[in-house]
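All protein chains of the complex are present and in place, except for one that has been dropped.
Labels run A and B following the written order; every chain starts at residue 1.
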Amino acid sequence: MILIKHIPVLQVLIPLFAALFSALTFNKLASWLIAVIATTLSVLVAFVALYNFTEPIFYAFGNWQAPIGIEYRLDLLNQPIILYVNAVLLFFLIFGKQLINKTITKYIDSRKHHMFYSLLLFAHAGYVGVLSTNDLFNIYVFIEISSLATYVLISKGKNPRALVGAFDYLMLGTIGATLILISVGFFFSVTGSLNIEDISAILEKTDLSDQPNSQLRIVVVAIAFFLSGAILKMAFFPLHFWMMRAYQGCAPFILTYLSAISSILGVYMIMRFVHFVIDEELAHIPISFLLKTIALVTIILCSYFALKAKNLKTIIIYSTSAQIGYIFLILSLWSSKALLFQLLILDSINKIGLFTLIAHIEHKSLDLNITSMKQIRNSNWFKVAAGFIIVFSAGLPLNGMFITKIALFDLLIKQGLIAEFVVVLLASVLGILYHLKFAKAIFFGKEENGILEINTNLAGLFAIITIHVLTLVYFSEITRIIGYYIGYRI
Amino acid sequence: MTAIALPNFLIISTMLVGMVNLITPFFTKNDSQIRNFFLFSVSGFFLINILIIDYLFINGTEIRFTLLNLSKYSISFAVEPIGLIFLTMLAFLWIPALLYTVKFLSINGLVRSNRYLFFVNSCVLVGCLIALSANLITMFIWYEILTLCTIPLIVHDVNGKSINGLIKYLKILLISSLVLFLPAIIIIYTQIGTGTFVKGGFISAYFSDKAAILLLLAFIFGISKAALYPLHSWLPAAMVASYPVSALLHAVVVVKTGLFCIFKILLYVFGLEYLQYLFGNYNWLIIFPIITILYSSLQALRYYEIKTILAYSTINQLSIALMSAFLLTPKGLAAAVMHMVSHALTKICLFYSVGGFYSMNNIYKINELMNMKKLAPKVSFVFLISSLSLIGIPPLAGFISKFYIMMAAAESDNFLVMIVLGISVLFSALYLSKMLSFIYSTEDTVKTAIQIQNNDEINDNGEAKKNTKKLHWYILLSLYLCLTGVIGFFVVQQFVNVLLTFI
Partner (left out) sequence: MQNLIYFFAILVFSAGLFVMLTSDNYVRKIIGLGVLQSSVLIFYIALGKVSNGIVPIDIYGKNDANLQLFSSPLPHVLMLTAIVVGFSTMSVGLALIYQIYKEYNTIHEGEIAEKEISFHDIN
């Protein structure tokens, strides 16, 4: 079928056109419907692409072949992630309709409600674009597209502080993107090309024989700029401070979508960069040492901050950063990619669950501070769902997180890394402690602070729990599939 | 059906039937006849099935099956002697527990009884699953789930004290199992590739002596449900729960799970011969339980709240069982298992009878026990017999099991154990007789008791009936059931011995 040939561009175009259409309908319900239809189509398209996968698909825009033209590449590194990202958006739209109406669009001028969905789709198109492209400059362009939409998405919420947070996010996000742009410029000056495969081919050739020294230095500088830009943009520790401020003010429900995606995107960008642009051997030793140190420090410090935090949202955000630390640790070990993806997916499912929980609470009361949090009463299904989600997120037995944790310990012991093992163990202990704190605030609020009832639609929470259970039941299947894919690619 | 499939099927079907008990509380009204009928019939059926499985096992059938398989780790179940003893004990104690809990809830007006019953039943079932587990990771998973299932029971009555108690309880249990128990398991799995329990142990071939000793210590302290000093403070903290919970869980299911896990690890992971070789020169392992025994005996004398005293007494008895197990001889381990069973029966009687006192008169401290003999003669009688058993007076349960321990200690020429056992008996006699003296108090204290009664009647008109509450016959029936266990322990121990010969 003709359309299958154009799948790479379809995946970006469907959200883009849907965004335009939903901006043109001046009706909230209609634009939501358009968004849902578009996302369902995207999920189907991504699934078809994955199902019929035989070898990486290259799509040259306007028939200008690489390295002159811009090219998209779909292989087993990004296609599953695209499918997952589409699925997250679908979940967000379907199960979150009531929460979106109550927590986010309530604070927008009622004539402009449809714009919210349109912006969401623009951001989504940008993210899918970052995932599919094979051209360095194109990555920068799509990062900026998605970021612009994201800045606006974050700026609306119950707390007017969201605006200030969004502005901070704009400042620092643009600095990060500019650093990436400078790095692209350096690569362009060394190799004369912008295509990822072309750059890696040229770097391989000239590094060893022709002009060893100066070429090498510029490439190292370029790598440094790219990595710092990526770390700043995705707010990995230690450059995460702006994210704390930005996420504090905004509506928690939008964070379900954003935080789930931004961490996966950050890891994808770094992996794509490290594996495909630069030679692995070149980067292996210094980067792995750097990554390992950052990872260990992140894990311990972020878990500690999560324990000391006073606000529920802050706990989750720090817990997120700690999980990113785990991911960095596994990245620096270079040997077990399947574990990495398991951890990423489970972590983002966890985060979706936790942020949805908080969104339900925040809808009723602005205050998420632990000491002054109101007591939740008479919302029994909410408490059951909250119990399950907290248990799943803490890594207590019989769920995917627990199995992943065991696999991580396994890996560390097998490689004889005792110091890392102790650090991860300590961090797990801290993890249980801050989950206990979280649970205490949700289940046992003090009565003198007031009472609130949760009566919003809880379908989303139960969907998350079902997904957790499914990942557990099909865990071995998923591991086998991911392992097969990773082995295939590398 | 083939001969092997039938026993597997029997276990699975027994478990499923037991799970019906989880659902019935939600579909029936509070304290209705239908609910009680379902609960009792299901647990009775469960007991009969377990007895059939015991019989099959004695006649030589092997039962082993796997539920879930993830590369090295698998959730699988198998039947073996100690597990069967634990399983039978749980199945037998489930019936009086349900009898007591159902009526306790209605007498004391506890709300949300369906949730309460759900979690009580799930704790018992999870305990049965632990008894059946065939490898280390299965045991760990269900061990953790047991902790999770007890949480809603401890804070069933939400107030500041219970929340604090819960947080302390969770911190100690979860952290110790995460930091010590889990890494030890993972180290074994990574090194060896499997953690299945094997008769005679399998560690000796893979680890050096020092590493094996460290692993053993990690297991012993990581399984903090067995309440060794200094990881014992969760037990007094958990006493904020209501009486059925404290009795069934913290005197029977949870702590016996801890003991059971340690026994299983000693027997099937390390193997008694290897342990004897490791600790050949001087058995310094028994120092840990001995410290706990001395510490808890002293603490029990300090307090005045009944539940706290009973909690420390539980810690005491657990460490006696551990001490016997750490003698590292087959006789010592057998005596420890015997003590596990006898203490379960005795403690349940004690806790239930004190719970009966509480239902009648809202008693928290010892001095409120005054003159209970007049108000509740039958319950006081049960209390008397079970405390005599706890002290170790013949021919009751406590004496028989302590006698076995003495014999095992004598056989290995371990005088320290015998002396400490004697000291512990002395101390338990002290604090228990303190309680008994209040119950069976003499005439001149009766007047003060009547004054207290009159004051209550004048003060709360609506609650005047509190003092004259009668206990439902269910409660008495459950007390008598447990009492028969205590008195007729001689019969019980024959049965236990039969199973123990299989080790």
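To be clear about the criterion, a contact is a pair of C-beta atoms (placed from the backbone, for glycine too) under 8 Å apart; a residue touches a chain by one contact, two chains touch by 3 or more.
What you see is a predicted model; the values in this text were computed from it and never measured.
Of the chains displayed, those contacted by the omitted chain across the entire assembly are A. Touching the chain that is not shown, out of A:60, A:152 or A:290: A:152 (per the contact rule at the top). Checked against the full complex, the candidates A:141, A:239, A:271 or A:463 give a single residue touching the omitted chain, namely A:141. When the whole complex is considered, the residue among A:98, A:178 or A:288 that touches the unshown chain is A:178. Interface residues of chain A with the unshown chain, by the touch rule above, are 137, 140-141, 144, 148, 151-152, 155, 160-161, 163-164, 166-167, 170-171, 174-175, 178, 181-182, 185, 188-189, 366-367.
The rule we apply is simple: only the chains that are shown with their structure count from here on.
Centre to centre, using the average C-alpha position, chain A and chain B are separated by 46 Å. Against chain B, the residues of chain A that register as touching in their complex are 391, 396-398, 402-403, 406, 409-410, 413-414, 421, 425, 428-429, 432-433, 436, 440, 443-444, 475-476, 479. Residues of chain B that touch chain A in their complex: 69-71, 73, 137, 140-142, 144-145, 148, 155, 158, 163, 167, 170-171, 174-175, 178-179, 182-183, 186-187, 189-190.
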